[in-house]
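Only one protein chain is missing; all other protein chains are in place.
Up next, chain A:
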């Protein structure tokens, strides 16, 4: 009997089927919990799914690479989903165009704040240089952030994790911050969360309204572009500032 079980486990642990199925199951469970708790932002579906899957991998001693063999099929859809952001962007274009000046100013200020404050806080509390460089691009979408971190001497895969945590933090906390700051406009709410919390913030914004989602998508795309171009220039300057 136990021999059969080992055989089944050997099959499952080498086939991509398990990683893929577990990802979908964990996400559906997370959505169910999210719904049961009345859509509470703390019950963020990404946060719950990642916690469930990480626990399963650690408990069953499964390497992340094995899991990713299956999960990569879900991961792959990020590409077409990014392209699909053109559709809500098009729908909101008249309003986006009308606000072009303020949006640009907000983008530059927000992008600089994200990179500078992450580096500054990390440096003051004694993070290693590799970690600091991996932190700097963490507000932009995963592929850009990883590319930037790699070019500047950070750890791309650590950046990927910091990017995801940043996204979850924004998705979970932005609502309380907005209430406190009395920010009501969905365009403003969406744009700010898109700058600071990229795709996960954008996903959260789409749950709130299509307008918030479109502004978040625009901010995410623009901050990705801006950071990819500007961080390689700005980082040496930040590093001199905090050199000890």
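Quick notes
Throughout what follows, a residue touches a chain if its C-beta (ideal position, glycine included) is under 8 Å from a C-beta of that chain, and two chains touch if they have at least 3 such contacts; residues count from 1.
In this section, contacts and distances are computed from a predicted model.
One subunit of the complex is not drawn; among "CidA/LrgA family protein", "RNA polymerase sigma-70 region 2 domain-containing protein", "Transmembrane protein (Alph_Pro_TM)" or "Chemotaxis protein CheA", its UniProt record names it "CidA/LrgA family protein".
Remark: the residues of chain A touching the chain excluded from display are 23-24, 26-27, 44-46, 49-50, 53-54, 57-58, 64, 67-68, 71-72, 74-75, 77-90, 93, 99, 101-103, 105-107, 109-111, 113-115, 117-119, 121-128, 131, 135, 138-139, 141-144, 147-148, 157-158, 160-170, 173-175, 177-178, 181, 183-189, 191-193, 195-197, 199-200, 202-204, 206, 208-209, 211-213, 219, 221, 224-225, 228-229.
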